[in-house]
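Removed from the display is one protein chain of the complex; every other protein chain stays in position.
== chain A ==
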Amino acid sequence: MGLIADGFDSIRSIKFRDLLTQIITLGMIFSSALIIWKGLMLFSGSESPVVVVLSESMEPGFQRGDILFLHMNKDPIRAGEIVVYNVDGREIPIVHRVIEVREQHGTKEVDILTKGDNNEMDDRMLYVPGQFWLQRQHIMGKAIGFLPYVGYVTIVMTERPIFKYILIGVLALLVLTSKE
């Protein structure tokens, strides 16, 4: 009887320690990812240092699924630059090219007009009705670099959630089976 109780105890304690290690490792992985993300935010000066191109309006330069690296600072915004901007009321930011810049005397306030390379018309239809220009506060960042195709994973996972669950399942399996 005592032997069995002993056996049970040791099994339970080992499992508990292992489990705790797993949880802490996972926690550390998440924190590292968070640190890297926040670091990127700081370094790029933008709320969202990386965005995925979602539409075909910037083809052939940028395809759906490309990742864009953003940077935002006090430098003036100039025509030809590719910017990511938010329109009030729209959830998803838009990635288009600046085609007109109007800087005002003194205040250095700036009015910007954008257009997708692949679109016929400028973006005025996308702005809030009555809004003809974008201002600096609408601009999340300028695109300074890109990685092709890599972002397609996130598009697939948003549009077909089943892949998200599969991915999480596989990751969970890998973590659980890593320490034998």
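Going forward, contacts are C-beta pairs under 8 Å (C-beta built on N, C-alpha and C of every residue); 3 or more make two chains touch, one makes a residue touch a chain; residues count from 1.
The working rule: contacts and distances are computed from a predicted model.
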Seminar exercise, completed: Looking only at "Major facilitator superfamily (MFS) profile domain-containing protein", "Signal peptidase complex subunit 3", "Transcription factor Pcc1" or "Cytosolic 5'-nucleotidase 1B", the name UniProt gives the absent chain is "Signal peptidase complex subunit 3"
Problem set entry | Among A:R17, A:K38 or A:R102, the residue in touch with the chain that has been omitted | A:R102
For this session: Spell out the interface residues on chain A facing the chain that's missing from view.
Result: 60-61, 69, 76, 78-82, 99-106, 111, 117, 143-148, 178-180
